[in-house]
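Every protein chain but one is kept in place in this view of the complex.
Naming follows writing order (A, B and C), and every chain is counted from residue 1.
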Amino acid sequence: MRRQEAKRREENEIEFARIVAFSDGVFAIAITLLVLSLNVDDLNRDDLWRGIWDLRENFLAYGISFAVIGRFWLVHHRFFGEVTAFDGRLLALNMLYLAFIVLIPFSSQLLGDFGGETPSVVVYAVNLIACIVVGAWMFLYAQGAGLTLAKAESRRASIVRAGYIAAVFLLSIPVAFVAPGWAPVLWLALFYDPADRYLEDRG
Amino acid sequence: MRRQEAKRREENEIEFARIVAFSDGVFAIAITLLVLSLNVDDLNRDDLWRGIWDLRENFLAYGISFAVIGRFWLVHHRFFGEVTAFDGRLLALNMLYLAFIVLIPFSSQLLGDFGGETPSVVVYAVNLIACIVVGAWMFLYAQGAGLTLAKAESRRASIVRAGYIAAVFLLSIPVAFVAPGWAPVLWLALFYDPADRYLEDRG
Amino acid sequence: MRRQEAKRREENEIEFARIVAFSDGVFAIAITLLVLSLNVDDLNRDDLWRGIWDLRENFLAYGISFAVIGRFWLVHHRFFGEVTAFDGRLLALNMLYLAFIVLIPFSSQLLGDFGGETPSVVVYAVNLIACIVVGAWMFLYAQGAGLTLAKAESRRASIVRAGYIAAVFLLSIPVAFVAPGWAPVLWLALFYDPADRYLEDRG
Partner (left out) sequence: MRRQEAKRREENEIEFARIVAFSDGVFAIAITLLVLSLNVDDLNRDDLWRGIWDLRENFLAYGISFAVIGRFWLVHHRFFGEVTAFDGRLLALNMLYLAFIVLIPFSSQLLGDFGGETPSVVVYAVNLIACIVVGAWMFLYAQGAGLTLAKAESRRASIVRAGYIAAVFLLSIPVAFVAPGWAPVLWLALFYDPADRYLEDRG
């Protein structure tokens, strides 16, 4: 793309706040739409306990995806907390990033409805890897273009974090072909935050 | 989890506002999605009055759930109004709390579609108890970690309130096994606020 | 309900902003959910133009409901712009008001799917009258309790406005029993604003 003057945050606080609020809105809606994958219409009155029990994989997918989108939101949140200027390219990357976040309810429903199948696990993992790759691209672009305040520690923490998450999902793709049912279990590793430990070690 | 430095609210007002706005967005979307449980597709032109009449339990579930989510939002609202600092654990607890709030439209539709059945009443009550337990956990953690300004009165009021609501829902589980149709009636007791009376008695 | 100390707006600006933002969020979601009543699933590839043409009543219901929710939002917007203090009762009335606003996508879909039928027109009109009655209740309560700055003119303008809208919908109920297809046409009268004229006459 073409060079464009970056707008400084202090001088465009309202515009900046709108970008962040829009992103937050998209995150909040995407995370809430997850509940629509818990489909009540297929249940029947005669065997309600069994019907609810049959939704267990959908509940698991709901829980995983809620944690995943929540975690992405926190990372996005920290990233924009340190952004000091923005240009058209950063906005475009942010939009591309959100486009993959909004896909998660789809991938999540696929995972919930066809939990033990290879395709749903692969689609889910690819979706999340796309989020991480675009997120990292956005971060590195902001670093390179001097749009962020991100201190060295925070930069390293972000890279450790993104790398860790991406590795978990990449690893789950071969697992999906051998034992698709185990891939989601692997994703529980996401609750662990290597960057927190990193900060602690220094403290 | 590991110790982490808490961020003070005054110095991170924008970040703090974003957390609150995100939570509010999730509440607003969850409360609005309740309308999707009122399904127009099953109605037919020849007997429209009857079809609308058959939705009466769905309307009741809608009304109860709207009041319930609205009440939870008010409690969340008061709680964050007194928070003075936040750390990673508080954010994680808030996310867990929201995950149970977002489940309410699902439980509500279950209740509306299968109103007189034990499983739907139990699922609904368990969902709300989970909200209350995680909410209380969040409150007590914030108290213990010195993250909230909550004065003694407000603390007592919050505990009275949470205890009262939890008691109503716990009581409704045995009722659900004996006379499932009566459990929702019991929930009407939620419109009463014991903490308001408490404040009044002192005034 | 019991007496409770009203909180003044200046001293609780953040809490006040949250209430308004929550209401705005609910309005924004309700107005956007209207699009879900335009159902693509029933269309078929062989006769697509005809299928789209068959949706004409749904498009009409969409347009009317968008204008109606938009207008309610403007009225709510003006009302809260003049509120100077709030108490528990005002919050409860606001929540009740929102509960009827959120029902509009349901009533709207009923109207779109069964446009020429008496029940759908009656349900739609009753829903909107409920919004107006609760809105007026909220306004009068705020006036009586001294929670609003509303100047005499603005008060008269609000009453003229609410009365006019309520009259249009009340009138449409008997019309719905005689000639249901004509009731929505009557609602087009909503685009006219008697209070604007009132202000102009004085200017």
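Everything that follows uses one rule, which is that a contact is a pair of C-beta atoms (placed from the backbone, for glycine too) under 8 Å apart; a residue touches a chain by one contact, two chains touch by 3 or more.
Model, not experiment: these values are computed from the prediction.
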(message) List the neighbours, among the chains on screen, of the chain that has been left out.
(response) A, C
(request) Taking the full complex into account, find the residue in A:91, A:149 or A:179 that is in contact with the omitted chain. (result) A:91
(request) Based on the whole complex, identify which of A:6, A:21 or A:173 touches the chain you can't see. (result) A:21
(request) With the full complex in mind, choose from C:14, C:52, C:167 or C:189 the residue touching the hidden chain. (result) C:52
(message) If I consider the whole complex, including the chain that's not displayed, which of A:57, A:82 or A:113 touches that chain?
(response) A:113
(request) Extract the touching residues of subunit A with respect to the undisplayed chain. (result) 2-5, 14-15, 18-19, 21-22, 25-26, 29-30, 33, 36-37, 88, 91, 95, 98-99, 102-103, 105-106, 109-110, 113-114, 117-120, 123
(message) Touching residues of subunit C against the unshown chain: what are they?
(response) 20-21, 24-25, 27-29, 31-36, 38, 40, 43, 45, 48-49, 52, 62-63, 66-67, 70, 73-74, 77, 81, 193, 196-197, 199-200, 203
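Convention: only the chains that are shown with their structure count from here on.
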(request) Have a look at where subunit B meets subunit C and say same if over half of the interface residue numbers show up on both copies, different if under half do. (result) different
(request) Using only the C-alpha atoms, find the rotation that maps subunit A onto subunit B and quote its angle between 0 and 180 degrees, to the nearest 5. (result) 90
(message) I'd like the Å distance between the centres of subunit A and subunit C, where a centre is the mean of that chain's Cα atoms.
(response) 36
(request) Among the residues of subunit B, pick out those that touch two or more other chains and give their numbers. (result) 21, 25, 29, 33, 36
